[in-house]
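One protein chain omitted, others in place.
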Amino acid sequence: MLGDDALLAAQRLAEWASRAPTMEEDVALANIALDQLGAARLFLSLAGDEDELAYRRDDREFRNCLLVELPNGPARGDLDFGWTIAKLLFLSAAQRQTYEVLAAEGGPLGEIAAKTVKESAYHFDHASLWTRRLGDGTPESHHRMTGAVQRLWAYTFDLAQDRAAWLAVIEPVLAEAGLERPAEPEPKLGGRAGQHTEHLSYLLAEMQVLHRAHPGAKW
Amino acid sequence: MLGDDALLAAQRLAEWASRAPTMEEDVALANIALDQLGAARLFLSLAGDEDELAYRRDDREFRNCLLVELPNGPARGDLDFGWTIAKLLFLSAAQRQTYEVLAAEGGPLGEIAAKTVKESAYHFDHASLWTRRLGDGTPESHHRMTGAVQRLWAYTFDLAQDRAAWLAVIEPVLAEAGLERPAEPEPKLGGRAGQHTEHLSYLLAEMQVLHRAHPGAKW
Amino acid sequence: DDVQAWFDAVIEADQKVEPRDWMPDDYRKGLVRQIAQHAHSEIIGMQPEGNWISRAPTLKRKAILLAKVQDEAGHGLYLYAAAETLGVTREELVDALIEGRQKYSSIFNYPTLTWADVGAIGWLVDGAAIVNQVPLCRCSYGPYARAMIRICKEESFHQRQGYEILHTLSHGTPEQRAMAQDSLDRWWYPSLAMFGPPDTQSTHSAKSMGWKIKRHSNDELRQRFVDMCVPQAKVLGLTIPDPDLRWNDERGHHDFTEPDYAELMRVVAGDGPCNAERMAHRRRAHDEGAWVREAAAEYAEKAASRKKAGDR
Partner (left out) sequence: DDVQAWFDAVIEADQKVEPRDWMPDDYRKGLVRQIAQHAHSEIIGMQPEGNWISRAPTLKRKAILLAKVQDEAGHGLYLYAAAETLGVTREELVDALIEGRQKYSSIFNYPTLTWADVGAIGWLVDGAAIVNQVPLCRCSYGPYARAMIRICKEESFHQRQGYEILHTLSHGTPEQRAMAQDSLDRWWYPSLAMFGPPDTQSTHSAKSMGWKIKRHSNDELRQRFVDMCVPQAKVLGLTIPDPDLRWNDERGHHDFTEPDYAELMRVVAGDGPCNAERMAHRRRAHDEGAWVREAAAEYAEKAASRKKAGDR
């Protein structure tokens, strides 16, 4: 579950490579994608063979939250920076909390979480900074960021174990950015039970194509 | 070669389903895609098992012209109607000529060609009409259509066996549409030898994913 | 009130009302609403199935699916044309869809997650549509009735194709079989909900029945659908996900679990899994096609004035 979230977050963030709005952001998004990918590998390796899990399961077997599988914009192929930042803000806040709890519990999972929690804090800071810049930037950026937050809000209900704590972290960021906190809509759920959006099977088709085309090969 | 051209043309045209600029055009583009798909099935079946050929070859084994594998716009995921019409204009003019020659030669290939040549004539008429509408429509449509024709021209050199005859058909359409006939650029070739653009492997990854995921299954 | 009496007599005699005939305002409005919603459903309905054209597992299946989606565009066209006989324009109706003022069938707000869903939509969704629509072939408004005759013929073809997809899957590999069952599990209740709220809560039904637009109640049609599906599911070897489904000898019908009408209302209200995506997709296609439609209009105008100049 944690591994699937991180893996798909990495896959989506990596789509930005060579396309970010600034070169600094190209470096930063790749960095965050690498952190997510690193976390995914650690978590998946606890559960089995990382490549077997990443490349041989179909979408109904993935247990990620729907948020991470959504494209980088409202439609497939879109690359909307505000949308990506909103996704990252929501995800990283939840990951930080989850990892903190796990780190406190110790054990093999706790050891990994103790490492990834620091990264999540950085991801959250980065996303918060951009949320402020876009929310409190130009009228256009405010409008776009508002749209992203509104549209994505329904996908935030299976992110955190403790939604109240998650809201306590998110609300001040939105407030500081001058963004309205959306009303609570009908939650979009299902990912944790393997019931995904239409987007995931496309993502996996691309991600897995080479691995699956050569069964048993070493790379 | 003919089968691969028609198959990929169908796959690209079908991407328009539910997205065309008018409902009539939704019907028309699906119709043309169906014709191309039908032709592809006939040609591929002459060469072997149609599904084996369509679903089990990788991009280096396809022998299509590069034009048909290009996305429906300058970048992957684009859906640009003018671009699509320019592609169809160039392709259908060549297909009609090729099929005419084959039909005259007879044999099993000629029998198929005798059927598909009528379809190609319709595709060409449809593309010609839209080329005139867009070329001689608004300034914006003229600008877009000009861009498409210019960018795609380099991909027209491996379409027709007799380029002079092909030009003799295309040039009047462009002239009537008020579109400049591009200067002859460095031709983009390679598809006939299995050397494709970066787009084809993505197209095939999506097209083949389900078939390949279930080896030996019947559908 | 002469005209009203004439109209009532036409309805009473099971004759057709035609576009030039007088009709009550409510009748006209109700019809426009219903035909438009039906047309919108065809247009939005292209999306969930369109989602699998590029990935269809054989070329034959790809061709069948593409032809089906094309038929839906065609049905949309007939139906908008039928609505236009009532004095609205297609543009007005399309705007009403785009702006969310008119609805489409809520079934299309569910995602197609696997290839089997293409089969399930054909079998169940088209099946339910047919049960709904066959009586409409006898409805009192002529153009609508005639459009429905043509559409129902094609729909039943589609339904057979969907059934055949599921039949192949359910007799295929274990993975294919599981895919088919999973699909039935997800589409069963939303398909039942296609018949609308139970009769006790249905708002437009009584009037529609009086006008012979509608000829059977929601619950009647739902029952007919269930009775039709049960033996078909048996042939497929698939299990309808309803532990309480059983034949009731007394009623001569199957008893079954009602769908979750609260969920239906949520989806109708816009909170289904894909409402936002379906609307965004439609809006985008509309917006991105604007320059093409403008060019075509401009070209037509130029051509007309050239012709006029030539005619002089």
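In this document, chain identifiers A, B and C correspond to the written order of the chains, with residue numbering beginning at 1 in each.
Heads up, the rule we're going with is that contacts are C-beta pairs under 8 Å (C-beta built on N, C-alpha and C of every residue); 3 or more make two chains touch, one makes a residue touch a chain.
Because the structure is a prediction, the values reported are computed rather than measured.
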Chains in view that touch the one left out, judged over the entire complex: A, B
Sole contact to the chain not displayed, among A:F81, A:Y99 or A:F124: A:F81
Options A:A20, A:A75 or A:V101, residue touching the unrepresented chain: A:A20
Chain B, residues in touch with the chain not shown (by the definition above): 59-60, 74-75, 151, 185-186, 188, 190, 195-198, 201, 205
Residues of chain A (touch criterion as defined above) contacting the omitted chain: 7, 10-11, 14-15, 17-27, 30-31, 33-34, 37-38, 40-41, 44, 50-51, 54-55, 79, 81-82, 132-134, 136-138, 140-141, 144, 206-207, 209-211, 214, 216-219
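Rule of thumb we're sticking to: only the chains that are shown with their structure count from here on.
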Touch-based graph of the chains, sorted into line, ring, star, complete or other: complete
Busiest interface, counted in C-beta pairs: B-C
Chain whose Cα mean lies nearest the overall Cα mean: C
Centroid-based (C-alpha) most distant chain relative to chain B: A
Approximate Å spacing (C-alpha centroids) for the pair chain A, chain B: 38
Gap in Å, rounded to a whole number, between the CA centres of chain C and chain B: 33
Junction residues of chain C - those touching two or more other chains: 55, 281, 284
Per-residue multi-chain contacts in chain A, two or more chains: 201, 205
